[in-house]
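Excluded from the complex is one protein chain; the other protein chains are retained at their positions.
Chain nomenclature is as follows: A, B and C, assigned in order of appearance, with residue numbering initiated at 1 for each chain independently.
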Amino acid sequence: MIVVMDLRATEEQVEAVYKRLEGMGFKTHLIKGVERLVIGAIGDRKQIQNSGIEIMPGVEKLVPVMKPYKLVSREVKVEDTVIKVRDFNIGAEEIIVIAGPCAVESREQLLETAELVAAAGARAIRGGTYKPRTSPYSFQGMEEDGLQLLAEAGIKTGLATITEVIDEKSLGLAVNYVDIIQVGARNMQNFQLLKAAGRVSKPVVLKRGLSATMEEWLMAAEYIMSEGNYNVILCERGIRTFENYTRNTLDLSAVPLIKQLSHLPVIVDPSHATGEWRLVPPLSKGAVAAGADGLLIEVHPDPVTALCDGPQSLTPDNFKILMQELRAVAQAVGRDI
Amino acid sequence: MIVVMDLRATEEQVEAVYKRLEGMGFKTHLIKGVERLVIGAIGDRKQIQNSGIEIMPGVEKLVPVMKPYKLVSREVKVEDTVIKVRDFNIGAEEIIVIAGPCAVESREQLLETAELVAAAGARAIRGGTYKPRTSPYSFQGMEEDGLQLLAEAGIKTGLATITEVIDEKSLGLAVNYVDIIQVGARNMQNFQLLKAAGRVSKPVVLKRGLSATMEEWLMAAEYIMSEGNYNVILCERGIRTFENYTRNTLDLSAVPLIKQLSHLPVIVDPSHATGEWRLVPPLSKGAVAAGADGLLIEVHPDPVTALCDGPQSLTPDNFKILMQELRAVAQAVGRDI
Amino acid sequence: MIVVMDLRATEEQVEAVYKRLEGMGFKTHLIKGVERLVIGAIGDRKQIQNSGIEIMPGVEKLVPVMKPYKLVSREVKVEDTVIKVRDFNIGAEEIIVIAGPCAVESREQLLETAELVAAAGARAIRGGTYKPRTSPYSFQGMEEDGLQLLAEAGIKTGLATITEVIDEKSLGLAVNYVDIIQVGARNMQNFQLLKAAGRVSKPVVLKRGLSATMEEWLMAAEYIMSEGNYNVILCERGIRTFENYTRNTLDLSAVPLIKQLSHLPVIVDPSHATGEWRLVPPLSKGAVAAGADGLLIEVHPDPVTALCDGPQSLTPDNFKILMQELRAVAQAVGRDI
Partner (left out) sequence: MIVVMDLRATEEQVEAVYKRLEGMGFKTHLIKGVERLVIGAIGDRKQIQNSGIEIMPGVEKLVPVMKPYKLVSREVKVEDTVIKVRDFNIGAEEIIVIAGPCAVESREQLLETAELVAAAGARAIRGGTYKPRTSPYSFQGMEEDGLQLLAEAGIKTGLATITEVIDEKSLGLAVNYVDIIQVGARNMQNFQLLKAAGRVSKPVVLKRGLSATMEEWLMAAEYIMSEGNYNVILCERGIRTFENYTRNTLDLSAVPLIKQLSHLPVIVDPSHATGEWRLVPPLSKGAVAAGADGLLIEVHPDPVTALCDGPQSLTPDNFKILMQELRAVAQAVGRDI
């Protein structure tokens, strides 16, 4: 940690900071710059954060040197994390496509979609059963009935299954039915839920919060890993910007950046990011070319009648065409799909 | 709801939209503009949102006419909501000051602070006992022990008590100890928690999310009210912007704007908004002058040793001076403190 | 234009709005909804914006139906605009790569870079000669001397040349030396400069502003086109977000979205968007896969000694490797490079 002193800090103030740091067991280095004094403090980052140094008279600011995350960091684990689900791997050579409707609406809707996306080459079926909706008056999901349908779809098609959980109760139920747990963007800093997800034995897809920085996103993953669940998949799903023509703004720079900072797999959800199905194919191709390990794509057998997010859902036919196009892009960057 | 047709929509496309709307029981009006056709659809907003109209061929966009919130709206309830807590009212002539440390750290720390802020004119003591922290390695709060200390401080000083809850479990405990429940910024769209808070009989302070719009914030209050708890107090606590010199950016325009849109009381937290105690007095005065019904101010007997957010805490002496200054500003705008 | 009346608007207020609209020559339609009244006003958008309707008593809001831009719109011109520069086309099948240093620093630096990027397959050389810098104490560019070097590099290598202009004076000079004019992000709403660029006969690359919406960006292009210069190339170069690990956030959804809304070509600058050379190759591939018509990539023969933006510059060797990788991706999406 670096302590930057104010331009007009007195000798007494410098000494007080110096003594406090020493008293807390830090080793210190004084650097007298052209303009101002800087103190390098060597010791535990956590301790200095609660040290009160920041508000001692004469102190301008503290500059952390260490990163706040450990377990998620590529500095700590150099090799890519590869997560095995059923008969495939996430984070390895194959790019994994997860597809399905925004919400599980009925047995017929889900099974039909599952068969169609499986035929097109998807590896997993998604479907919301607990829906975090902005309005209390919107459809809130089929809950456990939906989980049963997902499990059935998984058995019938061989697809892996994934669903979002919204609290400890839905998490407790979901682990009995699906292969992968999803924590949504709005819950990215629901720390109680993150801790609970860290105690289950299923992989967790952690979506990036609407206005979260990379560091906050990685810290959320750190919460899950710090409880013992190391199988975390980060999912970029668009951030909030000033743009109103799209729902959110897909941040594809997150893909190579997270790969630099962390060893965890990264997937991309272009459907929620844009809110518009016409933008899903070009951005899916962009995500694959930029190095994503997978895609989360909304597909609905009849988007016009969807109970949720119809405008961003592909028809099964469009999904099939997209899968063929994605294969070509994947091969161009040395991967499979 | 207004349906705007594409410039190049065919007659068949217009007819299909028209028929679908009629089939769903909407009354329709066609308006042929200079450039494009517009269809006014009269009926239930909720129904049209899931109608699939938005993705029918030839449709450019839907424009909602009705607001999504009802119970929180000043259109539905014209008179200000006034919430009685102990011997004072929130949302009436008196501006209510809630003060105290970021976190309850010890019996001594809390009782000392409570007595000092009560003497200076605060009406309630705040103190975090369940802390949502960005890092899993930071101090997470004293939990139920802290709640007991809050209750004790309330009895000793006559101050009302307020604390943040982070899940249904902490909510269930907190209602037994404190007068007011707080839902924090990171949980503003934790809909399960909002619904649970809607079923308790204590007033709820609902903090604005870090990047929430007014509409999303009001919809979160609508969640609480839709479960039956009408005693909601909105708290502006700063939004995320590009500025790095402050922790967040306090949005004081939220105060008069919320007063226009809603009948609920609005309070302001300048401590979290800025993260810097020197900015707290000028912005507290600004909030009062702009029409806030109350303030939430961090005070710590010894900020340098605080376990959490020391840099934004006032000393008791500075708080006392601020209370005197606030009184003058309150009177200048026709209120008391 | 749709006029939404307040829930509590009186009959007199409705009539006053109605009369004013009729008096201004608008045709009107009244739609009585479940909750509130809506008036459809048919006529010239521009006129209604200055009509004062918005602040008449009883009016809640105006909703525009027509888009504010005309000449840039794909509704007005369905076919893609293709811009001929020297012996290549921008906006056609070939993806055009423009490469070169952030700033022209010396004859040797520029000519060396030009030869290397030409050999690797670039079509144009870029180099700043007038630099808009955040600090008045930073290097401000070689000005006309730099323009002469660019012209020389263009002659020697056959590459087209492009440089940024910052006011009418630099624009007046630049048109004598280079093939393409660039208006930078900070000047996207410098309307005097846009108008001046609309009066020259060279194609203009218009960079998106740091926090500009699509609509504002298109309106800036409209400024240029409204003066008669129809050869505008839009360049996505990253927007400001909360992320601090990158300089800006590249918005690749801009590529397919602009293609929907406009007939103009779209290129991408991953170097300025990220500020970090390691992120340039994956995002260049992402841009091509998402449908970009070209790329603007910083290349410097020795990034460590660059006077400006060294951290985001590729070495010539890395650029050569990238060009080979881009060819594969371009072919996978049915294009050339």
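Rule of thumb we're sticking to: a contact is a pair of C-beta atoms (placed from the backbone, for glycine too) under 8 Å apart; a residue touches a chain by one contact, two chains touch by 3 or more.
Bear in mind the structure is a predicted one, so any value in this text is a computation, not a measurement.
Although one chain is not drawn, the whole complex shows that of C:Gln13, C:Thr28, C:Gln148 or C:Ser226 it is C:Ser226 that touches it. The chain not shown here is touched by just one of B:Asp80, B:Glu143 or B:Glu325, and that residue is B:Glu325.
The chain that is not drawn here is touched, among residues A:Gly43, A:Gly121 or A:Gly275, by A:Gly43. The hidden chain makes contact, of the residues A:Ile2, A:Ala16 or A:Ile55, with A:Ile2. Chain B residues in contact with the hidden partner, per the touch definition given at the top, are 211-215, 239, 241-246, 249-253, 255-257, 260-261, 273-274, 278-279, 282-283, 285-291, 325, 328-329, 331-333. Summarising the interface, chain C meets the missing chain with residues 46, 49-50, 52, 54-56, 68, 132-139, 166-168, 186-187, 189-193, 195, 210-211, 216, 219, 222-223, 226, 240, 277, 303-308, 310-311.
What chain A contributes to its contact with the hidden chain is residues 2, 4, 7-8, 29, 31-36, 38, 40, 42-44, 63, 65-66, 75, 240, 242, 244.
To be clear about the criterion, only the chains that are shown with their structure count from here on.
In this entry, chain B maps onto chain C through a rotation of 180 degrees when their C-alpha atoms are superposed, rounded to the nearest 5. Chain centres here are means of the Cα atoms, and by that rule the chain farthest away from chain A is C.
Averaged C-alpha coordinates put the centre of chain A at 26 Å from the centre of chain B. Between chain B and chain C the centroid-to-centroid distance comes to 38 Å (mean Cα coordinates, whole Å).
Centre-to-centre separation of chain A and chain C, using mean CA positions: 30 Å.
Within chain A, the positions touching two or more other chains are listed as 211.
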